[in-house]
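Missing here is one protein chain; the remaining ones are kept as they sit in the complex.
This part shows chain A:
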Amino acid sequence: MATAYTCEHLSTQLGPGSPGRGQYEMLLKRLVYPRSPVERVLKSQKQKCAQCDSTARVHACLLCVHFGCYGNGHIQGHVDAAHPAGGSQARLSVDLSSGQVYCHDCSDYRYDLSLLQMLRQCRRRAFKSLGVPNFFEDWIPSEEFLAVLAKNRLNLRVSTNQLLGLRGLVNLGNTCFMSCIVQALVHTPVLRDFFLLDPHSSLREHPALSCLVCEFARLFREFYSDCDNPFVPSSTLHLIWVHAHHLAGYEQQDAHEFLMAALNLLHQHFQADSGSGEPNGCTVGHQLQLQQQRSPCRCIVDQVFSGEFQSDLKCLGCDSVSRTIDPFWDISLDMNTLTSESQTLGCSLERYIAPEHLGKIRCFRCQTVQDSIKQLTFRKLPVVACFHFKRFQHACLNHRKISTHISFPELLDMTPFMSSKANHDDSLERLGKQYRLFCVVNHSGSLSAGHYTCYVRHNCNTWYKCDDHQISDVPVSEVLTSEGYLLFYHKVVLDYHVT
């Protein structure tokens, strides 16, 4: 270790085998890193400046029993007064919050490798007694590691404006509805991180895998490989046909329906994994029915897309409110058919949460038939909010598409649409409700002859148009003025899961 780190005062006073070292060790075990509740109580009582009662960075004098704080100069003052310079003993004190040694002759902290190792050991034992299994330690590379590093000095720099992650998708015959959704999912930041890191492994070597999770992992790997010519998603399409019959065939399908089917399949295949006994393995391929009731689990689909609606039914007779909470993966918004003017996402959401007068309903509480009001609000927000505009009307024989333009923002604040109005002024609370647009799926043309394209946000700030195999960069203004069928927003701030 370099000599700038240590000093002769430290090495003589706290040298190996010296009484000073024994004293230091005792301080470490009792007051810096206590291991028992009794010792912790003692620490909470002793760790206080004798002069000002401060508990911040309190030092223990190594020459006598005295505690003084560092910030207000009290430990320095004590040592200079009670143990003036020039004496035979080194003037040292220990910071009780970190265990580091301060040399009052050098006026700085000084370090010694063997003392640091002692400190590390005491810290480990203290964490063990607290029941903290994984704690942070500075990594000290071994000699072996240093030797390997010295031999391999090649550095790779990944620049920020790379096109890695962008890839076209070949249209296999009206499959643009699938291409757009694949683009959307591949560009969902949290999903990308999950699939690129996921140790989901396939137990089956057979190419005809029927696990959609494996297929998606493969898709992500393909998109993030060095290859930039368009990818042919034939195996993805085949898997979807096998598992979701209603989407099979070469006709144009609804992109939203495809999204829901894909999410449902991923969710099921994750659940099947967790039930098969192998935590990350595939199930043996078999067809799974589309479930009507989804039970929320800890799979990535639920973690990313799952939010909660709160539906309140209020009886106007007795004022009682009956509440139900329903999970959702997407938010389907009605188009305002009464006007042909341009609409906004904000207005659509306001209409969504507006109280609705229902007819006479029998109230369970007061047992009379009364007028009631129903209101839908957002109780829990998902990490990714997918808004779906119901542009396709299938009423009897009247099939039409509503092409009214919808304007939507790049940044969305969901605060006004929440169930709970509490904490609206708390800026930290509001943070969790801010969203940023990252994908827009558009449908052009009519119901019978249409084409899907999408815009994706790549590398934080650049937008690209994905038209099957053609990828082109576009200004964000083009994205925000497009018609808007499916909008994908991502939370700006991710909350840690409260354990």
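One rule holds for everything that comes next: a residue touches a chain if its C-beta (ideal position, glycine included) is under 8 Å from a C-beta of that chain, and two chains touch if they have at least 3 such contacts; residues count from 1.
Here, contacts and distances are computed from a predicted model.
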Check: Given the options "WD repeat-containing protein 75", "Transcription and mRNA export factor ENY2", "Coatomer subunit zeta" or "Phospholipid-transporting ATPase", which would UniProt use as the protein name of the unshown chain?
Finding: "Transcription and mRNA export factor ENY2"
Notebook entry, point to check: Which listed residue, A:130, A:163 or A:318, touches the chain dropped from view?
Noted result: A:130
Notebook entry, point to check: Which of A:80, A:413, A:473 or A:495 sits in contact with the chain that's absent?
Noted result: A:495
Note to self: From the list A:23, A:55 or A:403, pick the residue that touches the absent chain.
What the structure shows: A:55
Next item on the list: Give the residue, chosen from A:43, A:218 or A:238, that touches the chain omitted from the document.
Entry: A:43
Item checked: Touching residue (missing chain; options A:109, A:194, A:224 or A:352) -> A:109
Next item on the list: Using the touch rule from the top, list residues of chain A that touch the missing partner.
Entry: 2, 4, 37, 40-41, 43-45, 47, 53, 55, 107-109, 126-127, 129-130, 132, 134-136, 428, 431-432, 493-496, 498
